[in-house]
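Pasting in a structure now, in structure tokens, and then I'll have a few things to ask.
Removed: one protein chain of the complex. Kept in place: all other protein chains.
Here the chain labels run A, B, C and D in written order, and each chain numbers its own residues starting at 1.
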Amino acid sequence: MIPDIIMHNLPAFLIAVPMFAAFATPLIGRLGNERVRDAWVLLAMALTAAVAVLLAAQVYSAGTLVYTFGGASPGIPVPADSGGIPVRIIFTIDAMSAFMALIAGIVGFSVTAYSMASQSRSSGRESYYMLLLLLTVGVLGMVCTGDLFNFFVFLEISSLAGAALVASRVDRGVAVEAGLKYAVLSTLGGLLVLFAVALLYGQYGSLNMALIAHQMQFTVLDMVALVLLVTALAMKCGAVPMHFWTPDAYSMAPAPVTAFLVVASQASLYGLFRVVFTLYNVTLNYSLVGWFIIIIGVLSMVVGVTMALPQKDVMRLMAYHAVSQTGYMLLGVGVGLAVLGDETLMSTFGLTAMEGGIFHIINHAMYKGLLFLTAGAVFYRTGTRNLNQMGGLGHNMKWTMVFFIIGALAIAGIPPFNGFASKLMIYESVFLFNPFLSIIAMVVSILTLASFVKVFHSVFMGPQLPEYQDVKEVPAYMLIGMGILALVVIVFGLFPQVVVDGLVAPAASALVDQSSYIASVLGGI
Amino acid sequence: MKLNRAFSRSLWVFHFNSGSCNGCDIEVVATLMPRYDPERFGVKLVGSPKHADVLVVTGPVTHDMGGRLRRVYEQMADPKVVIGMGSCQSGGVFFDSYNLDGPAEEIIPVDVYVPGCPPRPEAVIYGVVKAIAKLEGLDGGVQ
Amino acid sequence: MSEGAGKKATYNLPIGPIHPALKEPILFTFKMDGEVIQEVDFAPGKAHRGVEWMGMRRNPVQIVHLTDRICGICGVSHSLAFARTVEQIAEIEVPERAHYVRTIIQEFERIQSHILWAGVAAHELGFDTLFYLAWRVREESLDVIEYLTGNRVNYGIIQIGGVRRDFTSDQFPRIEASLKYYEDLLGKLLNLFLDDKSIGLRCRQCGVLSRDDALRLCTVGPTARASGLNMDVRQDSPYAAYGDLDVRAVLPDQYLSGTNGDVYDRIVVRLLEVPQSIGIIRQCLDQMPPGEVLWETKYAKILATCKKAVGEAVGRVEAPRGECLHYVRMDGNSNPHTWKVKASTYSNQMAWLKILQGEQIADIPIIIASIDPCMSCTDRVAIVREDGTDVLTKEDLTRLSVEKTRRLMQ
Amino acid sequence: MITLIDLLMIVVGTIFVAGFGIVAGLCIFGIDRKFAAHMQARIGPPIRQPFIDVMKLLCKDSVIPENAVPSIFNWAPVVALASSIVILLYLPLGSIMPVLGGLSGGYGDLILVMYLLTVPALAMVAGGFASGSPYATVGSQREMVTMMAYEFPLAVVIIAIAWRLSMAGMAEPFSLATIAGLTTGVPIWGVVGPVGILGCIILMVVLAWVTPAEVSRVPCDTPEAETELCGGLLVEYSGRNLAMFYLAQAVKTVAMASLAVAIFLPWNISWYVAMPAPAAVVVDFIFYLVKVVVVVFFSVSLIRVSMARFRINHLVTIYWGYLAGLGIIGLLLIMLDAFIKGGIVI
Partner (left out) sequence: MKFLPTVAEVLRQITKTPATNIFPAKYLPPSITGFLRSVGEGKASIHPPIGTPPKFRGKITYDRDTCTGCKLCIRVCPANAIEFLPETKRVRIYVTQCVFCSQCNDACPTGSLVMSDEFLLATEDRYAEEMIVE
């Protein structure tokens, strides 16, 4: 049905489709009318998502995929002695990568659909869509690349596109400031990554992750590189104590952008996991690094939620929750890492913890994206993000309210929504590692609930306010965007086992299994 | 509104003080006490007229409370019963004043009167029994 | 801990006029910040029945029963204060024994009222068992009162110039039995109310009224005494038989180590006034002289004497809630020319503004109840036109008062 | 995989459990009212009174207030009742296995129950907010705070028990069937040593105190506080909707009590006395009902008649401070116990 050429070159299409669409968007915008341009962007996103799905299907069925751009036969493993072929772009797509690409695809498409309506009132839409597509390119590249330098390049692409999007609400000074902040921090992060890459390259003369991992000595320089990478990526994913940029950026950007920035952050999280599990893995002191990640995670959970409680700005509040939720992922994966060396512990709870953490990534992307979109919908109609100025919207914006409730229950980990499914996996594995971690996770969860109940009450409940008497439900495009995510939230919540078995478990074992990653790149060593 | 048999055996009471002298109010509360315990009959005091089946009015209905009495009565979900407690419901010492809208029957229909100033608690219970008997009559004479 | 749900910076919370925490109609408006009270305002007058107005159209013998029903809790305080004014104006000599009967009834009323209050306080705290218990034991005093006067609540014992019923010696054992009952119970009551941690948690340092504020706001009765003011009409200007008896104001530091002026202290004062009343009744029973209880049993004569009376007088009584004051001016008609009633809550209610500030929603009921308010005897003034266009300012009120006083003086 | 037969069993079981939950819940309410009345020197209503109340409410009008958001206002009671019943589906009743939970493996367990317990409360919160009355709003806010307050100690109890069970080498320590000893025949008391028994007793006390908060009774009835909020978050509800909330509360009480029974009083008579299987089920079930009544007596009736209501900020201090602290002491004792008994890796 689908031509072989496409099936064989999916990784290339994954990047090429959005990239081409991005550069074509301004042209099309100039040529045709708005309809055509909107259709074009939507089509491009749909195609990208479709490619991501196909790719994931391929990887999940056939195993890790190595793709060399421009290679005569792109699937051939890289010989161990080749020096890593630094010039060529090599994608190494294992289940974890495919998993992340899938997330980006789904969220990307809903966000674009949503933007069709939500951005229709602002100017500069060509560049907006272009940047959005570029951001997608960056994120997809980050999760698929098998090469450190390329990782840096894609990281930069996503950072710059992200910064520009954050600042895109040009009429507001604060937005520009937030964009600048995001840009500066991203650049800083990028520099740290670049420095680390340089250190590694200096030692091993290679940029290919598999190759470096294969030769990893864990020298002092490696240690420095590790610290640099972990710092930079933890900062990019918004973990405490380097979370301070998130509230600004998330609250200033247009809602759909924020929803996608969540995915971008998670791509950094992916990077972090990749570095730890694939690049270093055996050379690490598991318990030490594991505990380090756990502590960052717990701090993120607790600090994020306590900061969120008093917030008055919906988007800021949700941004702090993003920090807090990231903590769960770090906690789950951190516990997995901490017991990585111990076969029995790994099989009793370590792997489940990791699966929980990874499952939480996709869940979080869905419900947090959904929540940001509902916040955007409310903003679209009321023009305010201040909780104290809203009220009674439930009378008029029923669907938005329903979507909000779904998102809120999901983030608070209330069954039967997806957030509960992944949190449950985390609670029920982490407690064996240390019971207090589970207790903290549960308490944070209830605080999250409290915080969202507050939002629910302030925004949707209460008597109809006179100034919002004429407020209507948001346009269909926005509802579609939210609906897709809400659907995923519900389906994942109802059939978690299917998702875990089908998507998450392979991703987790791919992440853990360093040797097969190396093997698939370098050929059976 | 169809009455079912359960209605008269689970009367939830809302007490409305329309400017009484406290005598009746205190006796309403005293009636609820262990010595008399009307909860034996499913009678209990509730805090919201929305939950109530019986409105117990005490006092001569001052001007300020007249409108509120009507509102509270209207807020109660159908079916509902009104018990007028005390002599104030039909006279008593408060008469010929510029500030009285009452007695209550001028504002809302009163189903059962319990004379007394104030009535003894058991007279109130007897009033409730009368009310239940009246409801049973409405019910088509359940045996 | 931040409150779980959103609030607009401040919001208004109306409580009343019909609310389970308020046994009588009064409208409070609270300006809230979350669960904390910022400002309080209240609109009394909902129970205004025009009692004084009605009284000025009736003869004193009828008014006595109207005063009984100014409020049903103090069935005797108002009628006693009123009777004392008329007796002074008409220069009626009240028989000695009647004074003792009046005193005994007033002290039973105090026992009944304080236990009632304790029960209500427990109910406001959500402690229904104590509420039931207090009211269960209160029934005993009601039984005695009914036994002595013929009615549980509106005693109707006072008559101008004495009392309507004498206590016979065969009634004394019943009285004694009930005093004994309360004496035996007292230790348990004090234990249940004062040693309970959950009550302490709610009542200590809650609704604090400092001694200075108590003085400045002219509070009276247990509310004032709980803030450390040593005042009690029975002690300071004795009436009825109190001059012959040993009465000393009950202050919280007689039981606790100090005086805080909080809700807890008010519980302490009221509960400790119960044994005080028992003591007073005992003294009365011992010292009661024989003789008549009413100076004149012919009602026509009573009516005629009252009609002839000219002059003015003030009657003060220590009601369970504090000083209760009646002013009457008679001008030779069968009806009084003027009758003013100042109930204890009238003096105490201003303390609400002070003691409610900064407290939480949850404490509103207990704090409001802590001064033991009685709106029915307080609601002297009401704005009859409800559109609010003619709210009287302080200056207006002073002017009107002066004008009225001049009119009375003519 | 779930077969058709299983599905049928689930449907039938659900209907049974729903019926059982409602009947048992109302009976428990009746018994509770009777106990409370006698403790207050009253006779109290007949035990069937709650049934009559519900029937009465069902025949009354449901008034929807003007400011309400009708959709949520009307759906909240339904969700509350339905979710309360769902909780029961996951709990073992006597020696009867839970209807749900055994099947999909690992997904029907204690933590799920703990979170399901929040759903009826959440529905009430939503309903309260949707009423649009200030009293209901304050009530809802308080309910939310109450939930936050008791969740912490509850989490401690649950994690502590499961941890100890799994340290004793039991598979699926969160599964209620395991906890109640249905699969292993060994409840938590059989696992721990003397130190652990002390810890378990502490945890049991903590759970007993969480119960009144879960079911909103004195001293934790702040969200409904009659004298403060006229019925709080239920103030605007009447008729059928009120009846559903009432039923939800009743079912939730059974669920909470069954949870306590499953964790701390799991013994079944059939473990000690040999008897044919059908008889065992019946006897155990009756014994289970007795245990539920005992739990309700001690953790609901007795507490509610002998205390004043907490203020909402006290509630947080008490649950997060004292009870959570107590729970953690219990947890530490249990951990100590595990060390003493050996077999600990970490």
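Criterion: a residue touches a chain if its C-beta (ideal position, glycine included) is under 8 Å from a C-beta of that chain, and two chains touch if they have at least 3 such contacts.
Because the structure is predicted, anything quoted here is derived from the model rather than measured.
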item: Shown chains that the omitted chain touches within the full complex; value: B, C, D
item: Selected residue (touches chain absent from view) among D:20, D:35, D:245 or D:287; value: D:35
item: Touching residue (missing chain; options C:130, C:251 or C:293); value: C:130
item: Which of B:13, B:55, B:93 or B:108 contacts the chain that the document leaves out; value: B:93
item: Chain not shown: contacting residue from C:191, C:205, C:254 or C:333; value: C:191
item: Omitted-chain contact residue, chosen from C:69, C:84 or C:138; value: C:69
item: Contact set of chain D toward the excluded chain (per top definition); value: 35, 37-46, 302, 305-307
item: Residue ranges of chain C at the interface with the undisplayed chain; value: 58-59, 61-66, 68-69, 127, 129-130, 133, 136, 143, 146-147, 150-151, 154, 156, 164-165, 188, 191-192, 195-198, 297, 299-300, 303
item: In chain B, positions touching the absent partner; value: 8-9, 34-37, 40-42, 87, 89-93, 95, 111-117, 119-120, 122-123, 125-127, 129-130, 132-134, 136-137, 141-143
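The rule we apply is simple: only the chains that are shown with their structure count from here on.
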item: CA centroid of chain A to CA centroid of chain D, Å; value: 38
item: Rounded Å distance, chain A centre to chain B centre (Cα mean); value: 64
item: Where chain B and chain C are represented by their mean Cα positions, the distance between them in whole Å; value: 26
item: Multi-chain contact residues (two or more partners), chain C; value: 4-5, 19-20, 132, 136
item: Shared-contact residues (touching 2 or more other chains) in chain A; value: 450, 453-454, 457
item: Sites on chain B touched by chain D in the complex; value: 1-7, 9-10, 34, 37, 39-42, 46-48, 50-51, 53, 75, 77-79
item: Sites on chain D touched by chain B in the complex; value: 33, 37, 40-46, 49, 51-56, 58-63, 226-227, 229-231, 234-239, 242
item: Of chain C, residues touching chain B in the complex; value: 17-20, 23-25, 45-51, 53-54, 57, 65-66, 69-73, 75, 116, 132, 135-136, 138-139, 142, 152-154, 374, 376, 379, 382, 384, 386
